[in-house]
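Left out: one protein chain. Kept in place: all the others.
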Amino acid sequence: MTRSATLPEVSRAEGAAAPAGALGLRRAALLGATGYVGQEFLRLARAHSRIEIVALGVREGDGRTAPERFTSLDPAFSPAVCGMSELEGLVASGACDLVVACLPHGTWKEIQRRHPGLAAAPQTVDLSSDHRDGHGGFAYGLPEAFRTEIARSQRVANPGCYATAAALALIPAAEAGWLRGPVAVSALSGVSGAGRVPQLRTSFVEAEGGAWAYRAGTEHAHVAEIERTLARVSGVSPPIGFVPQVVPMARGILLTAFAPLKDSIAPAMARERYASRYVNEPFIRLLEDGRWPETRAVRGSNRCDLALTTLHDGRTLLVTAALDNLVKGAAGQAIQNLNLMNGWPETTGLAVDGAPW
Amino acid sequence: MTRSATLPEVSRAEGAAAPAGALGLRRAALLGATGYVGQEFLRLARAHSRIEIVALGVREGDGRTAPERFTSLDPAFSPAVCGMSELEGLVASGACDLVVACLPHGTWKEIQRRHPGLAAAPQTVDLSSDHRDGHGGFAYGLPEAFRTEIARSQRVANPGCYATAAALALIPAAEAGWLRGPVAVSALSGVSGAGRVPQLRTSFVEAEGGAWAYRAGTEHAHVAEIERTLARVSGVSPPIGFVPQVVPMARGILLTAFAPLKDSIAPAMARERYASRYVNEPFIRLLEDGRWPETRAVRGSNRCDLALTTLHDGRTLLVTAALDNLVKGAAGQAIQNLNLMNGWPETTGLAVDGAPW
Amino acid sequence: MTRSATLPEVSRAEGAAAPAGALGLRRAALLGATGYVGQEFLRLARAHSRIEIVALGVREGDGRTAPERFTSLDPAFSPAVCGMSELEGLVASGACDLVVACLPHGTWKEIQRRHPGLAAAPQTVDLSSDHRDGHGGFAYGLPEAFRTEIARSQRVANPGCYATAAALALIPAAEAGWLRGPVAVSALSGVSGAGRVPQLRTSFVEAEGGAWAYRAGTEHAHVAEIERTLARVSGVSPPIGFVPQVVPMARGILLTAFAPLKDSIAPAMARERYASRYVNEPFIRLLEDGRWPETRAVRGSNRCDLALTTLHDGRTLLVTAALDNLVKGAAGQAIQNLNLMNGWPETTGLAVDGAPW
Partner (left out) sequence: MTRSATLPEVSRAEGAAAPAGALGLRRAALLGATGYVGQEFLRLARAHSRIEIVALGVREGDGRTAPERFTSLDPAFSPAVCGMSELEGLVASGACDLVVACLPHGTWKEIQRRHPGLAAAPQTVDLSSDHRDGHGGFAYGLPEAFRTEIARSQRVANPGCYATAAALALIPAAEAGWLRGPVAVSALSGVSGAGRVPQLRTSFVEAEGGAWAYRAGTEHAHVAEIERTLARVSGVSPPIGFVPQVVPMARGILLTAFAPLKDSIAPAMARERYASRYVNEPFIRLLEDGRWPETRAVRGSNRCDLALTTLHDGRTLLVTAALDNLVKGAAGQAIQNLNLMNGWPETTGLAVDGAPW
């Protein structure tokens, strides 16, 4: 039995949507259930007391039921499998009041055009990158930085996994106005980050036993997302240099940031700053001095583990962060956002423990 | 949100221990929490509404708290870490009324001798092989075969992982009196089956990328355990030949049994027999014709997936089974047994869904 | 420096093709170089002193050179990349006198029809299953059983990986006339056995951390291939039951066979039979009593490791075999066959050592 830790009270803004129905249930349609993020959302939502998955959206139905599609799930779980027009009808009739989109980037626009009723659902969480720049009235769903805004919103754009890790690693330093010059970011991701469509590059024989870098530099869309977040919290962002790397594990991100500092900061002072910034955050854990993060410790959990120090007479900040790209980096953070949007306790349905193997 | 399937009503025998306390909580001491089975029990028990882990038993305390020992867990989870004498005191005072032992084989005897008060706890589940032959008044904890006996017992010996898979694969045929001559059993296990003590054999570099067989034949302790179970359910057991193999995955068992039959049985008839035998079992899934089990589908779940057919004009039964060696093969089955022993719904705290990656 | 072991003299039949050219070089065209078997043949042929890869055949050229296609290879290696008609020309002109085909099953027939000059090359080794039943005048390339026939042939059909392991495990018992009734065969294969075309089933995230069975029973084409070989060496084959399983490693096969015996055979007698049958085989290693095979020990090697005993009062023979599916199960055995066909020492260019990690 889990004894709930006393969590910080999350101030819920006036005007947030009242939880629907007598039991405060959200009846959700999930778009993109076959991808890794969609499957993880399904897994988490099924363990959540306030979310009921009423429909899975598919581009084209093939007559297969949900248990036939998802053989690892309990065969007793069998939501409707619907085309987009059918979903639009569910929303119109009130049978579905939440749309969660785990779709390839760019797909939402098309849905909005063809099925405006779907895009007009009472609540929407979009896990693609389509609304992360804030257009379309979507709040940016990083609770540790924008909790109040999220709690007031009915439309949330869920951050990318790399951007979540980088932002959590740098926000306390950015808010303190410590950062100077370019920040060097190196990040490892598990193979699920590359999506579920079969490719030679991510086939078992090609991916096992090796690591590779890709699209290194500044062009990656994640770079702009990280810089935007740092600018939002501190007015200005240093330029980011970014090297994403894929390593042979299914899930997890391990990120390292080296940030030149304006002034010399002692390691203990840097740690103190991070500790006080995150003291009330249920999903951030600061490791004690001398320990460094590992992805296994946060596997399946919505936690982000951080460790930091300063080097070179305190002129370089070194931060490392570990999170599960499918949980805190995607589906878990979506649940966290839904908890905020609906006024439910922020940790509802989310594991703090990791499942290391 | 999970909609509970309608589960078969589990008849609870008269005389089973009344759930302790007002809320029907069991306050458990866990021995052997650092091994893989112990860690899995910890994970499952923390998600169980009726079990509270009040103490972790250690041979020798080193002053480290639970969060320091188990870095993937929620730091807010911090049961007492106790030596054996201290645990004995907790039992004597009534602060602990359940002992779960995930210890190396043979350790329990020593505990019984030195700490008889511990061995006399109101309820005990022993996950070692020490009591699987039935001595000491322990029921054999395979619910699919011995549910009533377990529900009446306060002492249960949890089956081995290989034996669970083999028994579930063969019981319907054995009970039907179909089996003739030696049964050939080949089984793959994930590396966690070899325990957590560091060995060269199970180090990453030596275990990754390869598979190996070991102790093939009839001498393995699991062979006797399988034969004993088949004899219990059908009066007689065919001799078993067994080849355990370790493959580079953390968890899971995939077992194949070829059994010569007395009479020719058509594939559909064999499948029908299995379907009717297991129709009410919440944790057994029979795959449709043409599909064969995979360990990922049951990863983290308490389910055992089975598929079968007959070959050679119906004279050979071929059954394959997949389960998670740490869940249905160990800690999950222990929870299932505790549910039966305490009259709680049999599926409490146990996943039917697998977490395939 | 490797000190060559004294190898058994391989009797080379009269009439075998004289090694071509002054240096006895074979100038080979390789069809299907992009698959795993083709890549492995390339790797082995490049280390072979008598084989020169002069051309890689492709269905449709895209202008990319060999180094652009195979980025792990020495950029200095750059054979011609040719369409089929161009290859036919190379054969006609004598610039190429060996065709090695690592193509999908069924492709060779089409090539034969459209490019008969290619199919008429002086020597051909076909690694597909197209000619394994002996039609088209192809010898069956299992040297341990058909060495003389291979040495006399200019057309060899290379055996399948599963069939090689099963045949090597059972031939001594079959030749001795020991086998009775159905043989139960369970085999694990690395993921490269499923080919290189991207599929969801063999993508990293789906294949890592799990094992699965497929097409279990008697319908698998490999069953017929095994039965054919046993019938060839002993006049009759018992029926085979076969369960192929895929485990999360890139390469390797670990096979287990349980064979009912006509008479009771003591373990030592069975081992003695196998030892004397294989005493002169450079690529068969019989493990000492009590040790069981592992795939790592033969990784990258052309060796097959075997271990055996008898069970149930000597009435069941238990044999396990390990080989590398891409080497002894495919490209290495093709090299071994080419050595025989050309009168070169049988072990030329082939490793006996494994590269376990």
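The chains carry the letters A, B and C, assigned in the order they are written, with residues numbered from 1 in each.
One rule holds for everything that comes next: a contact is a pair of C-beta atoms (placed from the backbone, for glycine too) under 8 Å apart; a residue touches a chain by one contact, two chains touch by 3 or more.
Values in this document were obtained by computation on a predicted structure and should not be read as measured data.
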{"item": "Touched by the hidden chain, restricted to displayed chains", "value": "A, B, C"}
{"item": "Selected from A:S186, A:Q199 or A:T348 as touching the chain missing from the view", "value": "A:S186"}
{"item": "Residue of A:Q39, A:S234 or A:T309 touching the missing chain in the full complex", "value": "A:T309"}
{"item": "Positions on subunit B where the hidden chain makes contact", "value": "36, 190-192, 196, 198-200, 202-209, 248-251"}
{"item": "Touching residues (missing chain, whole complex) on subunit C", "value": "1-5, 25, 36, 43, 45-53, 71-77, 192, 208-209, 250-251, 285, 296-301, 352-357"}
{"item": "Positions on subunit A contacted by the hidden chain, ascending", "value": "181-182, 184, 186, 188, 205-206, 208-218, 239, 241, 243, 245, 247-252, 254, 256, 258, 260, 292-296, 299, 307, 309, 311-312, 315-316, 318, 320, 322, 356-357"}
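We take it that only the chains that are shown with their structure count from here on.
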{"item": "Distance between chain centroids, defined by C-alpha means - subunit A, subunit B (Å)", "value": "35"}
{"item": "Whole-Å gap separating subunit B and subunit C, where each centre is the average of the chain's CA atoms", "value": "41"}
{"item": "Sequence positions of subunit A contacting 2 or more other chains", "value": "36, 192, 208-209, 250"}
